[in-house]
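Please find one structure pasted underneath; my questions will follow.
Every protein chain but one is kept in place in this view of the complex.
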Amino acid sequence: MRGTILFLAGLTAALGAGWIAFPKVLYRHSPQPVDFSHKVHAEKAGQKCEDCHAFRDDGSFAGIPSLEKCSGCHAAAMGTTAAEKNFIEHYVTPNREPEWQDYAQQPENVWFSHATHVKRASMKCETCHGSIGSAGTLPAYRVDPVSGYSRDVMSMDACVNCHWQKGTEHSCLDCHK
Amino acid sequence: MDKEFITRGVKRCSGGKFLLWLTPWALLLAFGLYSAALVLIKGLNQTNMDNRFAFGLWIFLDLTVIALGAGAFFTGFLLYILKIDDLKAVINSAVVIGLVCYSGAVCVLAVDVGQPLRAWFTFWYPNVHSMLTEVTFCISCYLTVLAIEYLPIVLKNRRLREVPSMLVFEHELHKLIYVLAGVGTFLSFFHQGSLGGLYGVLRGRPFAFREGLALWPSTFFLFIISAAAVGPSFILLTTWLVEKISRKKLVKPEVPGLLARVSGLMLAVYVLAKTVDTLVWLNRTSPDRGFQGWQYYSWRPFGTWILFAEIVAFGLVPALILLSPKLRAHAGWRLSAAAMACCGVALNRFVMTVQTLALPTLSFDPFMSYYPSWQEVGTFLAVVAYGVLVYSFSFRYFQLFPQERDLRVQAPPQREESELVTAGRY
Amino acid sequence: MTTRRDLFKIAGGAAVGALLTPAPWRMITDGALWSENWPGIPRPARGEIRAKFTNCTLCPAGCAMKARCVGDQPISIAGVAGHPLSHGALCPYGIAGHHLPYHPERLLSGAVEDAAAAIKKGIGEGGRIAVFDTRPGRTASWTYRRAMASLPGGLYLRPEAALNGDAVDLSAARTVLSFGVPLLDGWGTPGNVIQARGNFRLIQVEAIESRTAAMADVWLPTNPGEERAIASLILNGGMDHIARELEDGPVLVLGPEDWPEIVELNRKYGALGRTIVSRRDAPVPDTWKDAAPEMEWADAAEGSIRVLLIDETAPGAYVPWHSIETRLSRDAVVVAFTATRDGYARHAQFALATAVFPEALDDIPAAVDSPAGVFRLSTSMVPSAAWTIDPAMFIAQLAGIDAASALRDRADAICRSARGNVFHYADQKSTPMKAMKADAFWKSLNEGACWIDDLDPKAHAPQLVARAATRASNVSLVETCGAGLVSPLFSKLHEESHVRLARHEIALNPAVGFCDGERVALQTDCGRIAMTVLLDPSIPPGSIQTATGADVLDLCGGATGAKVVRI
Partner (left out) sequence: MNARYGMTIDIDRCNGCGACMVACAVENNIPPAHAGANDRKGLTWIRVYKVDNGKEYPERRSAFVPVLCQQCGNETPCAHVCPQQAVDVDPKTGVVGQMPERCLGCRYCMAACPYHARYFNWWDPAWPKGMEKTLNPSVAPRMRGVVEKCNFCHGRWHEARERAAANGLAASEPVDYVPACVEACPAGAIRFGNLNDSTSEVAHKSKEPDSFRLLEKLGTDPKIYYHSKRDWVKTIAEAPRPGAGKENVRG
């Protein structure tokens, strides 16, 4: 009887540690340089994703826009929010690129082509990136320090499942490089 | 000091002596671990392997060690499945040897791969066509089985038996032993085979490639038979060695004879099969793929002598010796024959691994040679030292040879005296 | 009270529990992921991929290049398809040329001030100053000549001109007789030679089966040193099977130009004016006409030079040091402008670090196999390091002349001449010079273009002159890149395979009795160099094959015979 209790005690302790404490300990949180609001840009500026996250002429995807792009509108402060102030003061004026952290940055050994998915398969951004495009604030960037990968990066299983359903799963080098 | 751990009724040497005996092996192990660490940290550039000699000393070692460790499963098979009860006398020792060989092999494999951290991929993303997958699965499973088989031997230890729950546990395990033996035998048969298949399937290496029987190339079965043949021989040798070192009688005289007979029988079968296989390969398999058989043996130093040595000198000869009751009865003949058998199989493993890689496949290939680096040798020695240490401990504290006690009781008193004087090295 | 057994129970529970959480599995996975990109492994820079065009300066061929760049950084180089001279081909040196700025053995900085002071002192003491230019005909060369003209007793020295500055028209040849010339292995413009290769039969007279000999239609193996005898034999109607081949003209005979036989053979088979033609060089501004004349180093008076400035930034023919040395006065000051320690820097008091390809802006004169004059630029694709100096600027300053816009000035002069056509690399189109304005021309030159002159309508048949002949040597030198620096990736061809001989590697026949990898010395009457033996049965016992390199050329340059000795 006592034995069983002790056993269960150990069990629960371990379960708690593994499910609750471990993820907290493992992932390193780091805030984005600027408290950017997709929501505001979508509503006020009425912009679509591709207005900022554009394709280059060679078909490759530019990803997070450079400061140059932002400065196009934000040459001077637009509004009085702290975020705006911070952005103008620390980045626009000194013309310093913000060190955005990319939630969806795939590993170096992955070849992900936005052109293939968006232009050929005409997929929606939300299909992979979820509701980030309409979020009022940027979630904290959580990275696994051991692997060095973002916690929110799409896992290979997710890619494979979709490719498998669509019947476009042929070989490793389809997506790896 | 550790007296209360030593099995009742058997004599073991003093703790000091024991330590003295352990020290050199411990040092050897330490050196080996150092070289292994070098390889793991700095990478395989520490070895003399290269793109042409992708495999080296270690694979040869693994295949040999595992063949020799086959005594464990084959004795188990004979004892528990075929009910040859005389083998009870050596089964524990056999299990320990098996455990040592297999665990040693696995450790070396872990050092031998370039990215050990990914070894588990083989279980998560297995390629069912690959012989190496088969090997990995079987070895790891069989290692578990051996560990479980080893448990009761540990639990029989005097002190542990004082814990009632342990006693119960051990009893339960004993009921299991037949199942374990069965599973173990199956797994072990299987992966001895897949180790052979490893090379037999290399269609790009006509020297190693063999045509298939059913699912597997002929080497699959040759490896099983040869392993079954040398397993008992190796037990024969080790038992004799332990008797010599510990200056004790450990098994009844009929046991070695029995082992020798079994070994001889299997060896004879092996030699026959191997001969047939070689003929088929030389005259059909290889020529069909554009490689004339004779050319393999025209690269010095790998002349036809190696074929002769493998099949006749270290195959047929020991087989005949072990099969003839008169010669077999004579310890000298018996042991040297057993030794020869072991060498023969070792040579076979060498040919399959090293010679296969040394021989050119393209017309503009050079013939390659390779010498292991000291780090490779060191890691190899670590396995040996590890084996000796584990066996020494097991021999000191556990009952590896059940007959030892009875033999001591029967022994005439004056020998008792003398033994007390020179109280064994163990 | 808790016993040991209790602890066992708790531990057991914990163990079971842990296995039911993601923790252990996460760690195992992370371990594998970590092994994908553990520390210390560089990550390629990401960014937009652009194409940039330029011309190679690593050898006088000056092949057209298309560089694939991330942002501005070139990451790989390919030829420019459809180019009228280089035909989209590049040699391995050019393909990896963009690595040179990062070469670990690159010469870093130099004592510029001290050098300037020493030079001024030398001139001040009224000594002769001379510039030795390894690749004449460049705009920089003109700057040197102008500078020397404006300095008292200034000399402009150049290596012996191949074919006395005349050109070879390979496309016109039907039969080529070559005496050990590496026609297919670095002689002219690779693309041009390969393009023409289909139309001529190649007869190679050589002791060793070189790359050229291996690809020749006929290879005449000779004993080392017998090539000249064979030449005169053919000249005097011997070896009629070769003579018969030579019936099929036009014929081109290539060989060491200091052999009278070569000149005679070319005369006899009517090469002059047909396969060997005289070439107009690209025009220069009239104001440059008073520049110092070109003088071959051999014509400089013994012991006359007090200050020698050597520009080896643009590799060309190498003149062995011992023959340069004789021209120097006792207390001579020697300054080498170079990117490597291996060249003349070994003999100079001052080695001043220069920019390397693709840092430097320079032009490349016409190659030996280009019948027409050309003008093309090697643009600066990556900024040159702050500590490098531009030799032309340095020497211009020394002489107090303005050469800052020399390239532009020359481009304008060419534009004014309204001759020839401009081939644009980006769209592979040609436009006549007439149709272009000076600014447009300059712009396209910088974006990747090549001006190709019209063939001179009233060109005279060239007159070859034989020089004092040296005897052939038993050493066959295979070209490593003229530039001392070669991409580190050439280890693929040296250490990691034996496709090319590494420097200080010497190929010998196994019968000679040395063993592979043995350390030996290559010895001539000029000295000895330690080498590593590479056994190669295709090298005849009497011959030696090794890779060029300034020190080897110093050793074998004037030498008639070399031998290998144990050390």
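Each chain gets a letter, A, B and C, in the order it is written, and its residues are counted from 1.
The rule is simple: a contact is a pair of C-beta atoms (placed from the backbone, for glycine too) under 8 Å apart; a residue touches a chain by one contact, two chains touch by 3 or more.
Predicted model only: the values in this text are computed from it and were never measured.
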- request: May I ask you to name the displayed chains that the omitted chain touches in the full complex?
  value: A, B, C
- line: Contact with the hidden chain, among B:R8, B:H129 or B:K326, goes to B:H129
- line: Missing-chain contacts on chain C, rising order, are 35-38, 40-47, 49, 70, 73-79, 89-92, 95-96, 98-99, 101-104, 184-185, 190-191, 194, 209, 211-212, 214-215, 219, 221, 487-500, 507, 509, 516, 534-541
Task: May I ask you to list the residues on chain B that touch the chain which is not drawn?
output: 43-45, 49-55, 112-116, 118-119, 121-122, 124-127, 129-133, 136, 198, 201-206, 288-292, 295, 298-299, 356-357, 360-366, 368
Statement: Residues of chain A touching the missing chain are 55, 58-60, 107-109, 111, 113, 115-116, 119-120, 168, 170-174, 176-177
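Here is the rule we use: only the chains that are shown with their structure count from here on.
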Message: Distance between chain B and chain C based on Cα centroids, please, to the nearest Å.
response: 62
- prompt: Residues of chain C that touch two or more other chains: which are they?
  reply: 31, 34
- prompt: Can you list the chain A residues in contact with two or more other chains?
  reply: none
Query: For chain C, which residues count as touching chain A in their complex?
result: 5-6, 9-18, 20-24, 26-27, 29-31, 33-34, 36-37, 43-44, 48-49
- prompt: Hey, which residues of chain C end up touching chain B in the complex?
  reply: 28, 31-32, 34-35
Field: chain C contact footprint on chain A (complex, rising order)
entry: 2-3, 6-15, 17-19, 22-23, 26, 56, 58, 60, 62, 107-109, 144, 146-149
